[in-house]
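Removed from the display is one protein chain of the complex; every other protein chain stays in position.
Moving on, here comes chain A:
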Amino acid sequence: MIQIENLTKNFIVGEDTLTAVKEVNLKIEKGEIFGIIGLSGAGKSTLIRCVNRLEEPSSGKIVIDGIDITGLGKEDLRKQRKEIGMIFQHFNLLSQKTVYENIAFPLQLERQSSEQIENRVNELLSYVELTDKKYAYPSQLSGGQKQRVAIARAIANKPKLLLSDEGTSALDPKTTKSILSLLNKIRKELGLTIVMITHQMEVVKEICDRVAIMENGRIIEVNTVENLFKSPQTKTAKNFVNAIPENIDDEFINPDDFQGKIIRLSYLGNSAKKPIISEVMKNFDININILSGNINKLQATNVGYLMLEFIGEDDEINRALSYLKNENVHVEVI
């Protein structure tokens, strides 16, 4: 469906040349949900914007369904863009137009008749479950509703490809899930190919079939999501896999089931590298039972948490806690 060959994008900033995308090669199959994950600045957003040429590639080739996108003239490019829907992190809804008018927008660009437009928009409104918001303005909608409108608008022209540029990054986890399931439904029912850029591994895990990992403008790993979790090939991939928060453990810990105090420690940066727990055990007369924990390397810092049971005299526990606080550890008694 999409073939990207040797794609490079340079930005010229003053006298410097900044290479955002370096010799990227990718093949995305029809009907798949393909994720591109990377930290901010990895070049993933530039890469996806090259696909519909919102960003002009410096060199290389992008072929979609046999059409060389990179070689198209302005008019042909406009026609091809109608075949490619796109959603954005900040939704990009027309603020002065109603939900109905926003979804009608791409159809009006096509100069469709108002009857045609009305039928299609109503159909889309019920598809994204926003019929009751037909005459609302974007400012009256929640983030999730705004993205639903944006999705309805992106698929209004029945494109064959949908690009998502951090489409769920501005949403809370619950709303993210509902948007992802909408995207999945669209893929299943309408047979769209979806390419999504994200920095959230949860998103990839939830919905993608395959994923490319991007770092410093290059694709460093392409894998199925299943294999990525089983055996990530690169260090960056490993970090992303480990970065998925596993808060589920916490929910199973009920303080009433334990004799001692349940403490949650979370630490950032260098304190994660120190043997804090063994120091507490040596210096204070308490026993510590480790219930669950996790340490991740995120960007350049370590982020971790530990669920512990402190067993001992209250005074001694309190002293240990204030010691921990002095070590820059966030302490929470549960």
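Assume a contact is a pair of C-beta atoms (placed from the backbone, for glycine too) under 8 Å apart; a residue touches a chain by one contact, two chains touch by 3 or more; residues count from 1.
The rule we apply is simple: contacts and distances are computed from a predicted model.
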Among "DsbE family thiol:disulfide interchange protein", "Iron-chelate-transporting ATPase", "ABC transporter permease" or "NADH-quinone oxidoreductase subunit M", UniProt-listed name of the chain not shown: "ABC transporter permease"
Residue of A:Tyr137, A:Phe229, A:Phe258 or A:Tyr323 touching the missing chain in the full complex: A:Tyr137
Residue in contact with the excluded chain [from A:Cys50, A:Ile69 or A:Ile84]: A:Ile84
Residue touching the undisplayed chain, where the options are A:Lys22, A:Lys61 or A:Lys97: A:Lys97
Residues in chain A touching the chain absent from view: 52, 54, 77-82, 84-86, 88, 90-97, 105-106, 108-109, 137-139, 157, 163
